[in-house]
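Every protein chain except one is present and positioned as in the full complex.
For subunit A:
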Amino acid sequence: MLRLNNNPVLDTVIKLVTTAVAMFAFVFVVMVPLYDVLCDALGINGKTSGEAYTAVQAGVDESRTITIQFVATNNESMPWEFGPSVTMMKVNPGASNDTVFLARNPLPQAMIAQAIPSVSPARAAAYFHKTECFCFNQQPLDGETATDMPLQFIVDRDLPQDIKTITLSYTLFDITDLVDGDVAAR
């Protein structure tokens, strides 16, 4: 066995301390990224891709109609008025669809928001592609103004046959302090 020190007790101690430090590092550099990778790969948690989807020309599947429901929620003390312009759409897989979410900042001061999407059923997350989404960016808004936030999406033609309804939910977070405090979000 590898000997790191001539004193056998010190040798054991060095190895064990190294193990303990390595396990502490393991949490940060392995467990956290691995969790994100696994959630992405398995489509757990209804996490959709954080990046714009580049459409593949595959034609529209006219034979199926999928109901898309939109849900908007404010996190904690987020004061904005936030909601979808239409609560439901019927779409064909493969077709590109547009809608907007409406947001209004009722407070006098400018704020910054971040929307986090989630898809239900979670199995559908991998088949719900956003080509353009307000959730890709932070959304700054001046005091007492309103804005339309665009969303463009395609439902994949490979969506499992048993899925007829997909719910897309956005939670809007107030990240003004985080951005002003110059602390980068992870």
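What we mean here is this: contacts are C-beta pairs under 8 Å (C-beta built on N, C-alpha and C of every residue); 3 or more make two chains touch, one makes a residue touch a chain; residues count from 1.
Following the convention adopted for this analysis, contacts and distances are computed from a predicted model.
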item	value
Identity of the absent chain, which is to be given by its UniProt protein name, from "Cytochrome c oxidase subunit 1", "GMC family oxidoreductase", "Crp/Fnr family transcriptional regulator" or "Hydrogenase"	"Cytochrome c oxidase subunit 1"
Which residue of A:M89, A:L102, A:A122 or A:I163 touches the chain not shown here	A:A122
Chain not shown, touching residues in subunit A	8-9, 12-13, 16-17, 19-21, 23-24, 26-28, 31-32, 35, 39, 42, 44-45, 50, 75-76, 114, 116, 122, 171, 173-175, 178, 181, 183, 185-186
